[in-house]
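Below are the structure tokens for one structure; questions will follow.
With one protein chain withheld, the remaining protein chains of the complex are depicted in position.
Labels for the chains are A, B and C, by order of writing; each one numbers its residues from 1.
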Amino acid sequence: MNKLLAEEIYYDMVLGRQFELAAKEHYMAGDIAGFLHLDIGQEGFSVAAMKAFEKGDVFTTYREHVMAIARGMEPKAVMAELFGKEEGVSRGRGGSMHLFEPALFFYGGDAIVGGQIPNAVGCAYARKFQGSEDGVMVVFGDGATNGGAFFESLNIASAQKLPLLFVCENNRYAIGTEITRVAPFERQAKKAEPYMVTMEVDGMDAVTVYEAVREAQTLIQQGHGPIFLEAMTCRYEGHSMSDPDIYRSKEELNICKGKDAIEQMEARLRSKYGLGDEAISVMRERAEAAVDDAVAFAASAQEPAVETLADNVFVERRG
Amino acid sequence: MNKLLAEEIYYDMVLGRQFELAAKEHYMAGDIAGFLHLDIGQEGFSVAAMKAFEKGDVFTTYREHVMAIARGMEPKAVMAELFGKEEGVSRGRGGSMHLFEPALFFYGGDAIVGGQIPNAVGCAYARKFQGSEDGVMVVFGDGATNGGAFFESLNIASAQKLPLLFVCENNRYAIGTEITRVAPFERQAKKAEPYMVTMEVDGMDAVTVYEAVREAQTLIQQGHGPIFLEAMTCRYEGHSMSDPDIYRSKEELNICKGKDAIEQMEARLRSKYGLGDEAISVMRERAEAAVDDAVAFAASAQEPAVETLADNVFVERRG
Amino acid sequence: MLYREALNRAIDEVMAIDETVVVLGEDVGRYGGSYRVTEGLVAKYGEARLIDTPIAELSIVGNAIGMAMAGLRPVAEIMTANFALLAFDQIINHMPKYRYMSAGKITLPMVVRFPQGVSRQLAAQHSESYEQMLCAVPGLRVLAAGDVNYAYHALKAAMLSDDPVVFIEHELLYTKKGEVDFDAEVDPFKARVVKAGDDITIVSYLKMVDDVMAAVPEIEKKLGKQCEVIDLCSLNPVDYDTLEASVKKTGSIVVVEEDHKTGGYGAQIVSWAAEKMFYSLDEPPLRIAGEDVPIPYNRTLELAAIPTPESIAARIVAWAEGNGA
Partner (left out) sequence: MLYREALNRAIDEVMAIDETVVVLGEDVGRYGGSYRVTEGLVAKYGEARLIDTPIAELSIVGNAIGMAMAGLRPVAEIMTANFALLAFDQIINHMPKYRYMSAGKITLPMVVRFPQGVSRQLAAQHSESYEQMLCAVPGLRVLAAGDVNYAYHALKAAMLSDDPVVFIEHELLYTKKGEVDFDAEVDPFKARVVKAGDDITIVSYLKMVDDVMAAVPEIEKKLGKQCEVIDLCSLNPVDYDTLEASVKKTGSIVVVEEDHKTGGYGAQIVSWAAEKMFYSLDEPPLRIAGEDVPIPYNRTLELAAIPTPESIAARIVAWAEGNGA
């Protein structure tokens, strides 16, 4: 990884963290409502995966702000969406869980656990059919690996040798349920073994994630067929803003925080790429400024007009 | 296997074959309608599995006449059901695909591919909860192993260590679709490997099936948790009476027929248990007579009264 | 030509002109479809465009959605409506919502073909009708083909539309014969006046249109009145203009559907009439529908569970004569 890319990943991670902290603050202030799922702690995976899977289509879940921004969405447009504003990426219709930008080959944003996986399979079929080589990446949590949609997708992708990268972001919890209580083992890659090659990485280490995803995409581009990648991660916050998060111990959380992806990356920037305090500060300040801008933009953006309520139900209005 | 049991299995296989041939004839004569899925060719599995899983609960599919009879249902009551009569096991409401007898711990009879598997999982949970040891057997086809219900069930049964025997009757086709065209491999036991112990048997050999199911149930009774058993079988007829069956070659079918389970069992009765032509004929004639009786009974049984149309929608009528 | 041939022809024609059209479902390829609707197409267009899927309805619709996102125009076949329940998450949570939630950034030009209804003794798990559920979902168009000519034109229109369409077929109609006017311009969203008449408006769709038509001679003879029979064709949106004109003329409305009366789709039409046409109605509307029971296997019971030409005629005569419904 060259220095520029390392800096970029670091910057987007810091930006993501700052963005989430601001979102949290504005949720508590009442500017944002509904379900808000913060990605704090998981930025190492979210940013590196998006950077590594540069070309190709991406599908993900409701815990998506950091991925959306790393993919290229404007923090302003994302924050405005959280604020429910007309200038939001989904014009205030979707909210936190529904960010889409086909121009960036980013397809959300699904609030149904596992629901996006069959969509990603179909997209991968289409890309193969169209002769495009970059493939599709679908990201989901450990909780999604117990649902039928996930398994049907493994089977179809394998039978059809589709250019699809399955990525399980295993943070060990589905809301309050620890994965080992509802699945027979902790690592879900095992479920994919009958169907495809599997890879396991430390999701708290952005560089490892980046390299693994690059490697997987390269294989896919070479016609290898589907691959399953599992990244062990950890969310520092509750599942969503309404989760009291009393089912995990402080120690467990502290162990996670000790491997913080941003801190690891910062250390690497210093040691490997020779960045000093100032260079780091500049990046941090730039990220903070971007988030401040985003909040200011969102706060002053327009409310959608009530007359536009029925926009985009259909392409063609009728009846 | 002692002689008595071998004879019993042989008899039930012959009875099953005769029953199916009679059902086919009466379907063509218009006495039976709807979907009729014949088990001809698969009797080796159907009978032996039911005999082996003597105690415990059984769930199966729409291709179930032979299993139902081997389990202890009266051929008369089954045939009357196919004829849609009031004396049918489901009073003419269910037809071929919906035979139930909780007194025999036989729960159908599901016309939704894979739909019975989660029900069997729940039953297994209940039996464990109730402290009963015999476990549950759920039978399904190769086609069902591509659906979400199947996978969710593997996962749950494994996570909960349920006393459940999964049995895939792999006849290599789901209607006209060969299993290898929609799954990445031919043997579906592979899908269960991450979750539980798997066994593979020749489903055309009743003795092997019997022994495997007995072994599996014994393990389950000892608290082993779920087991997956795959039996390779072959249906000689089309998927149902409406299937022209033009997607398979004659050669393929002839290879199957060369391993006919009834013939194999008959040979064994002669060689291992010393039965002669007469003993065999007596059994065959007894089976034929039972089927003739069943048809005569069904033909002369009552049509359900129209006034009973709404019986059993609910336990308690209201509104 | 047969209804299934009309559907086949529609798919064939659109596939010929648009290479982004793909068909997916169980046995739609080599087998030609369990009702032979896609017969012969795999030979013409290959297995990459006629995709035999595993028995995984959630994926059939879910994959079709992803294909549409990527720029294809998929036609997904559900073998029988009951199995579509396994795909309801994709049909209801996804297919009609992506466009709205993304403020129009995602468009899903796709069709789900949906064979349904009480066929012949297929019993409770193979005999249902789900139009009442599908029409309750904003973002879905729901067409119901009760006629051969309409089947051809409407399926083509559905395949060419940029909105997601559920295209309902009735399993007993596949071998129905009819003429197709290939040059006609058919608006798939317009109701079809099957027979004009001045006295009684009878609204129906799918196979019940035929049963109503079979009942009409008896009704007209017994009552000495003329029936106007309307095939709704588009169940969502409904062509209320055509209904309004008819109700204004006849002062009455009867809705006939195969589905169970409680919860059945016909309530929508009667409720519209009560709200909007109250002062045009000379007598109470009448809903004729199936009984509130799962569909039994036995043929006598099965027929007792749904309207038949005889029961339709008897009910309408009794109602018109003021003997209640």
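As a working rule, a contact is a pair of C-beta atoms (placed from the backbone, for glycine too) under 8 Å apart; a residue touches a chain by one contact, two chains touch by 3 or more.
Everything numeric in this text was worked out from a predicted model, so none of it was measured.
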Option touching the unshown chain, where A:M1, A:V47, A:C123 or A:A174 are the choices: A:A174
Touching the absent chain when the full complex is considered, from B:T61, B:N155 or B:Q188: B:N155
Hidden partner interface residues of chain B, rising order: 57, 59, 89-91, 93-94, 98, 100-102, 107-110, 112, 115, 117-127, 129-130, 148-149, 152-153, 155-156, 159, 311-316, 318-319
Residues of chain A in contact with the chain not shown: 33-35, 81, 84-85, 90, 92-98, 110-114, 143-144, 146-149, 174-177, 181-183, 247, 303-304, 306, 308-310, 313
Chain not shown, touching residues in chain C: 58, 82-83, 85-86, 88-89, 91-93, 96-97, 100-101, 123-125, 128, 132-133, 135-139, 236-237, 259-260, 262-264, 266-268, 270-276, 278-279, 281, 283-287, 291-294, 296, 325
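Convention: only the chains that are shown with their structure count from here on.
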Graph class of chain-chain contacts, one of line, ring, star, complete, other: complete
Chain A and chain B: spacing of chain centres that average the CA atoms, whole Å: 46
Overlap residues in chain A, where contacts from two or more other chains coincide: 148-149, 152, 155-156, 159
For chain C, residues contacting two or more additional chains: 53-54, 56, 58
